[in-house]
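A single protein chain has been omitted from the complex, and every remaining protein chain is retained in its original position.
First chain written, first letter: the chains are A, B, C and D, and each begins at residue 1.
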Amino acid sequence: MNKKVKVFFLVLLIAVFSLAGCSSNQEVKQEPTKNQGAHGKKDGVVTMAIISTWDTLNIYNTSGNYGNAVADQLFERLVYRDHDGKILPRLAQNWEMAADHKSMTFNLANNVLWHDGEKLTAEDIVFTSQAMTSPKVDNYYRSAFNVLAGTNGDGVAQDPKSVGAEAVDNDTVRFTFKEPKDPDTILNAFLSFLFVLPKHILDTGDYASINKSDFWKAPIGAGPFKYVKDTAGESLELEAFTDYYQGSPDFKTLVVRVVPAANLTAGLMNGDIDLVAMGSIPLSDWKTVKNADGIEAVSVEDYSYQYMTFNLSKENDSFQDVKVRTAFDKAINKKLLVDKLMLGEGSVAVGPMPTYHPYYNDKLKANKYNPKEAKKLLEEAGFDFNKEYLMIVPKGNQVREQSALLIQQDLAAIGVKTKIETYDFATLLSMLKDGKFDLGLLGGGSNIDPGESSVILKPGDSRNYSLLTDSKWYDLAAKGASLTNLDDRKKAYDEYQQALVEDQPYIWLYHQNSLWAHSKRLSNVPMNDFVWFNFASWKWKVSK
Amino acid sequence: MALNAQNLLEVKDLKKYYTIKSGMRDKNKRVVKAVDGVDISIRKGEILGLVGESGCGKSTLGRSILRLIEPTSGSIIYKGSDILSFKKKDVRMMRKDLQIIFQDPGASLNPRMTIGEIIGAPLEIFGLAKGKEKEDRILELLQLVGLNGDYVNRFPHEFSGGQKQRIAIARALAVNPKIIICDEPVSALDVSVQAQVLNLMKELKQKLDLTYLFISHDLSVVHHLCDRVAVMYLGKIVEIADKDQLYRNPSHPYTKALLSAIPNPDPESKSQRIILEGDVPNPADPPSGCTFHKRCAYRLEKCSSEAPCLKRLEKSHFVSCHLYDNESKQVEDNNSNL
Amino acid sequence: MDEYLLEVRGLKTHFLGNKGEIAAVDGVDFAVKKGETLCIVGESGCGKSVTSMSILKLLPPEGKIVEGNIFFKGNDLVKMSESNMTAIRGNEISMIFQEPMTSLNPVYTVGKQIGEAIRLHQHLDKKQTREKVIEMLKLVGIPAPEKRVDEYPHELSGGMRQRVMIAMALSCNPELLIADEPTTALDVTIQAQILELLKEIKNRLNTSIIMITHDLGVVAEVADYVLVMYAGEVVEYCDVKTLYKKPLHPYTQGLLNSLPKIEETKEMLNIIEGTVPSLYDMPSGCKFWPRCPYAQDVCKKERPKLYEKDNHKVKCFLYRDFEKGEINYGA
Amino acid sequence: MNNNRKKSMFINFIKRFCKNKLAVAGFIVLVLISLLVIILPPFLTYSESEIDPLAFSSPPSSTHLLGGDDVGRDVFSRLVYGGRVSLFVGLLSTFISVLIGIPLGIIAAFYRGIFESIIMRLSDVFLSFPSIILILFLVSIFGPSIITVTVVIGVLGWPLFARLIFGTVLSIREKDYIEGAVAIGETVRSIIFKYILPNAIAPILIQITFRIAAAIVLESSLSFLGMGVQPPAASWGNMLYNAQSITILTDKPWMWLPPGIALLVTILSINFVGNGLRDALDPKTKIS
Partner (left out) sequence: MKRYISRRILVSIPTFFGITILVFLVSSLASGSPLELLLSNQNISEAEIKRQSIKLGLDQPLYIQYFKWMGNMLTGNLGESYRTMQPVMDMIINGLGATFLLAITAVILACLISLPFGIQSARYQNKAWDNISSVFSFFATSTPSFFLGLVFLYFFSVKLKILPIGGMNDIGQENNVLSLLKHLIMPAIILSFQMVGTLIQFIRSSMLEVMKEDYVRTARAKGLKERVVIIKHVLRNSLIPVVTYLGMEIPLLLGGAVVTEQVFSWPGLGLLMIKSIAARDYPVVLGITVLVAVAVLVFNIITDLIYGLLDPRIRYD
C-alpha cells in the first residue's frame, strides 16, 4: 500500500509542476541572445500597455474602451478621426452624402486583404451591418445602427434584407437611413463602431452561430496586425500584417499588455512598456514621466467630462430650486481642482463639451466662482443649512475621489454640510436609481457627437442620474440631432449648452486630460488621436 | 433478591460496553467489554480489594458504581434502591454517601482553587455548612487527614504528592460518606509516603466507620489493607474470597500466577514462580470461552469454547474456572454472599 | 581498579533548575564487576536515574557533571570526547528505559530501530543486519520474529516493546547494561517475564547490569549488590543479602519496614515520617535527619561520611565507630 | 484572605510577564499608541479629512509633522485617526469572534454528539477556507465600510475560539479533577464556571491577543486592496493604498512609511505581548 501511495504522490507532484509549468508556457522558443539586460528588448517588438483588460476580442461584445485599443489593430473601419474631430479616410477612400440626406455612399480602397488572404469587399460591410442588427446576435453597440433604414429605435432589424446597407459593387457600399441625417452624425456616431467582419468566415447562414464561433478566439481581420496568441486578460501578441493595404507596419510584433496604472511609470522607465495607449498615467507619476529621458509624454485634451449629480426626484426637494444648483456651481472652485488635483492637466468645465469641441458654444455665459454670491443665493432660496447632505462617489478614479474632498470643503465654506461616502460602481448605481443620495460625482463622454451627453438628461432612462422629470434639455439635444444643416445644428446645440448652464441639472466640473507617453524608440505616434481609439499603428516608426 | 443484611452495596450483572468507532479508519464497530457481567457486593465496614492488571476493567467498575461512567446494563443496589435508575438529582444526593479518591492526586485537584475551596466545595453543594461553620469544618478535616490548618489558602501545586492525596481524602470525607471508592490511591506515591497514606486510610476507616472499595494492582498493598479480595481479568471477576483464603489458597490459575509474580523483598526466599505466557489479550478481541485459557497452564478442552461462571468453592470463596467444576459445591443463592 | 568494569568515584551532577542550581547527584561512589548486577534503589527524585544518565553522559542540556570520575575499563568517561562516547553508547554500555511505550520511535519499524545500532557499531550490511535483528528478537523471546521485525512499535504490547528495547540494548553485546526502572510501567505478570528474561540474559551473556528501581521486591529478586540512595547521596551500599538481613541506615530500615508484606499481617505499617526534602531546600548536616527517628545533634550540623565495615558501607553517624571496629546497630 | 492569595497569584503572573523584556516593551508601546489615538484627536490642528490647500503633497514641516498627502490632508492626523480605526476594528472584531466562538465551543465540547459534529464541521469549513477570499467576497456583497469590515472579520474569526475552547475543554474534561467535581456533586453549570473556564482562560487570553493582531492586519489588507475602510475615513491600510504609485513610493515616503511603520510596530507589540502572556500564563511552553 505504501508503494501505491508514494506513486500517487509522485504523480500528483508531477501534475502540480506541469500545471505550474503550463501557465508559464511549455517550450522555450529562443534563448535571449546578445547583450540583453534585465529588460532587454527583442528587435521588432513593441509593447503597448493598457490598464484594464480588453475583455473579449469580439469587438461588438466588449464592455469597455479597452477592447477598442485591440480592435483597432485587428479590424478595419471605414473612416477614422483625428483629435479635433476631423474625419480621415481609412477603408473608405471617399464618401458622398445623397442630396436628400437619406443615403451615403462610400468608395473603398480596392487592395484590401483579410489576414487570411481573401479580398475584403463591400459585401463584408453589408454582412457586418446585417449581422449586427440581427436580434440573434449580441451587440452592445447596436443602437449605433439605428440610423439605418429597416431598424427599430434600438437598432434591431427583424429582416436582414431590409437593413439599409447595400453593396453597389465590390468596392462601393451604400447606407440608407430612416430619416435625413447629417453626415457628421453618420461618421461620428455610427461609423465609429463599425468594425468590418469577414463574411467568408462568419456567414454560415445562421446569425446565431456568430457569437459562439471560435472565430473570436483568434479573429481574422483586415487591420494592420494579425492575431498570434493571447493570455486571457493579460497579454496579447500580434504580428504585423505585411499585406496591409496602407503598408506594412514598421515592426514585426505588437504586444498588448494589461498593466496596472501604478506600474505604468516603472514599466515605461525600465523599458518594459513602449507605449501607454489606454488609461492615464497616474497624476502622481506625471512629473517623473515628463522628466524622464527617453520618454515622450503627452498630455492630451480629452473630451470626457466630470459632473456632479443632484437628487432631483420628487421625494427630495433640497435642490429643486435652480438658485440652489447655481449656488453650488458658483461655490465650487473648479480651478483649484484642475490646478491642484490635476496639476493643471485638465480644464474647467462649463458644459459637457470642452472648449476644443467643434460644437463648443463660445458665447456661453458661465457662472463664475463666487462663494459669497453662492451663499446669498442659498439664503434667498431658503436652503436648509442644518441638513447633512450625502455625497456618493464611485471608487476607482482617484482624482474624482479626491475632488470630493475639495468640493466638500468648498461647500462647507458656504455653510453646506456634506458627508462623503465611497462605493463601488454597482452599489452606487443602485443607490442612484433608488434615490438614496443627495449629491453624486460621476463622469461621462465617449464620442464626439454633440448630443452624446443628452443620455443623462432623458427622463426615464437609467442613466438619468439626477432623476430629472423634465425632458426640456433632452428635447433640445434631440432637436439638434434631427437637423441636417450644419449651421442649424450648431445653433441648436448652442442653445442646449446655454440651457444646461442656466438650469444646472448637473454641475459640470472639469475635463481631465489623458496622460499618455511612449518611448522615444517610437516616433510618428499620433498620441492625440488615441482619445478616439485611433492608433494608426501602421504609421509608427521604430528606431533601431 | 433481597438485600443481604450485611451488604451495604450490591452490584449485579453490571456491564459496561464501549463501541470503538475509530472514525474513518474502522468500518466495523468493535465492542470492548470493559466490565462484562460483574456481581459483587460490599459489606458494611469492610475493605473490599479489587485487583487486576491494567485494562482489566477495575477502574471502570469503580467509576460505574458512582455513575461517573454510565454502565450499559445491570443494577447497583444501595439502600434498597437501584442507583442506575436514579434521576440526575438523586444521583447527586447519592454522592453524599458514596465518594471516590483518584489515583493521581496531582490531577484530581482543580489547580485554580485553594485547598479551602476544594474541601469546602462539597460542603457548599450539599449545604452542609456555611460561613464560620464551614471554615471550622475545613480545618477539622485538614487536621483529620494530618495536614496543617494553615494550608487552607494554598494552591494544590504547592504540595507534595502525599499531601495532595490527603487533601483529596479530606474532600471525600467532607460529606461524611458511607462508602469510599479508592481507585489506586497509593500507586502514584513513593514507598515511604505510600505507607503513610495507607495508615491514614486504615485509621480513618476505623474512626469514621467507613467502607472502602479498594482498587489496586498491588497485591501486597491489598493484602495489607483489605478484608476481602476480588480478582478481575478482562472485565470479569475470576476469583473472590476472604483475604486469608485467597492468599493462602489461590484457586484460579490467574490468581496463582499473579501472586507468584510479586517480587518478594527477601533475597533468600526463592519461591518457584509461575510465568504466564504472552500478554493480556486485546479487550476488543477477547479469546472465546474462558478469556484466560490461552495463557493458562491448566487449560482443559472446554476452556476454549465454554465460559466458566463463578462457583462457590468454600464459604465466601468463589472462583470462575472449569478446573473446579466438579469440586464446587452447588449453592442455591450463589450470589448472595459474593 | 582493573577488576572493576565500571567504577564511579565522587560523582556530582548538577541541574540548572527554575530557582537555581541543584545537586541532583551529590557525591556518589560505586563499582561494578563483570557479570555482576548492581541495583540502585531509592524514591523518586533521589538521583538514581541521573546517576545512570551521567554514566552515559546523556544528561539533558540543563544538567552537567561537575565533579568525579567514571572509569569504564580504565578510561574516564567524564573526560571522554563526545565522539568517543558515541562509540561506547549502545556498543559497550547500553541502556533500557522505564517507558517501553514511549522509548521506541513510533515512525520506524522495530527492525530498523534495532538494526540502527547494529549497523552503526558492527558495520554489517543490510541483509546481515536483518538476520542479526531477527536473532536478537529470538533471543529476547519474541514469537515470530521474522514477522515482528517489520512491525511498528504501536503494533506491539508493552511487554513486547520492553523485549524489543532489551534486544536493542543487547544487540552489540555490551559489557554493561543499564536498566532504568525497566519493569515499573509493566503489569505484575509481565514484570515477572521481563525480570526472568534479564536474569537469563545475565547468566547467558555474563553481562554486568546496573538496575535502577524503586521496588525493593525487584531488588531482592535480581541484585547482587545494592546501592540505596537518598536525596542525591548514597546512604547504604552492600550485597543484597546483607541489606535485607541487616539494613543499617535508618532510611533503609524505614523503607523495608514500610513495605506491606504478604507473609505478615500487621495492623499498621511502620512509616518514615515526613517527605523527601526539596532539592532546592536541603537540610544542613545529614539530609535524612528531619525524618530520622535516631537523629542526634551532630546529624543536624555535620554531614556523615560513608562508613565501611566488611564491604558494608553506610552513611550515618550511628556507625561512625565502624572504622574503630565497634559496631553499634541502630535500633 | 482569599483575595490575597489570588492577588499574589496575579503579582506572580506580572513578575513572570515582566521577565520577558520584549513583552514589556510591547506592552508599553501599545499603551502609548492607544493613549495617542484616544486622547490626541481633539488636540490636533487638522482633522482627518481637513484639507490644507498649502499642503498638497508637502513634505514634513513644522505645520504638518509628517507632511501632507496628495489632497493636502495632514498625514499625522490621518495616522492618528487611522490608528483609531485599526485598533477599533481589531478589538471589536475580536470581541465578536469571542462572543460567538466561546459559547459554541463550550456547547460542542460539553454536549458533544450532534452539537459537536455540526459546530466543529462548520468551523473546519471556515478555518480551511482562505478567510481573505471570504472576507473580500462578503465585504463586496455588503458594501465596504468600517462596520461591515469589523463584523465580517469578527464573524469569520469565531472558529478559532470555538476550536480552542473546544480542545481546551475536552482536555480539561478528561482531567481527574472534573471527575472529582462530578463525584462531589457539582452541577454542570458550576463545573463549567468554576472548574473549566478558570483553567481555560489562559489559552483564550493568548489567542485573543494574537487574533487582535491578525484582525488589524486583515483590516489593513482589505483597506489596502480598496475593499476595507473607505475614504475619506482614514485607516492605516487605505493610507498605504495610495502608495501603489511609483512616484509616491520613491519621492513621497512620508505618505506611506508612517502608516506602514505604525502598523508594523503595533502588530509586533501585540505579538510580543501575546508571547509574553503565553510564557507567563502557560507553564507548559515556558522554557528555562
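Just so we're on the same page, a contact is a pair of C-beta atoms (placed from the backbone, for glycine too) under 8 Å apart; a residue touches a chain by one contact, two chains touch by 3 or more.
Keep in mind that this is a model prediction, so the values were computed, not measured.
Checked against the full complex, the one of A:Gly247, A:Gly294, A:Gly382 or A:Gly396 touching the unshown chain is A:Gly396. Within the full complex, the residue among A:Gly64, A:Gly247, A:Gly294 or A:Gly382 touching the omitted chain is A:Gly64.
Contact with the omitted chain, checked across A:Ser430, A:Thr469 or A:Asn524, is made by A:Ser430.
Of C:Ser54, C:Ser94 or C:Ser258, it is C:Ser94 that touches the chain left out of the display. Listed by residue number, the positions of chain A touching the unshown chain are 1-2, 4-6, 8-9, 12, 16-17, 19-20, 22-25, 27-30, 32, 38-42, 45, 47, 53, 55-56, 58, 61-65, 138-144, 154-155, 193, 231-235, 253, 255, 257, 259-260, 263, 266-267, 270, 272-273, 395-396, 424-427, 429-431, 444-447, 452, 455, 461-463.
Although one chain is not displayed, its contacts with chain C can still be listed: residues 56, 58, 61, 82-83, 85-91, 94-95, 97-99, 102-107, 109, 113, 116-117, 120-121, 152, 154, 165, 168. In the full complex, the hidden chain is touched by chain D at residues 22, 121, 125, 127-130, 132-134, 136-138, 140-143, 213, 217, 220-221, 224-227, 237, 240, 243-244, 246, 249-250, 256, 260, 263-264, 267-268, 271-272, 275, 285, 287-288.
As a working rule, only the chains that are shown with their structure count from here on.
Chain contacts: chain C has no residue touching two or more partner chains. Residue numbers of chain A whose C-beta contacts span two or more other chains: none are found. Of all residues in chain C, only 43-44, 157-160, 187-193, 195-196, 214-221, 223, 240-241, 244, 254-256, 258-262, 265-273, 275-276 touch chain B in the complex they form. Across the complex, chain B is touched by residues 1-2, 4-5, 9, 175-177, 179-187, 194-195, 198-199 of chain D.
Touching chain C in their complex are the following residues of chain B: 53-54, 160, 162-163, 190-196, 198-199, 202-203, 217, 219-221, 223-225, 247, 257-268, 273, 275-276, 279-280.
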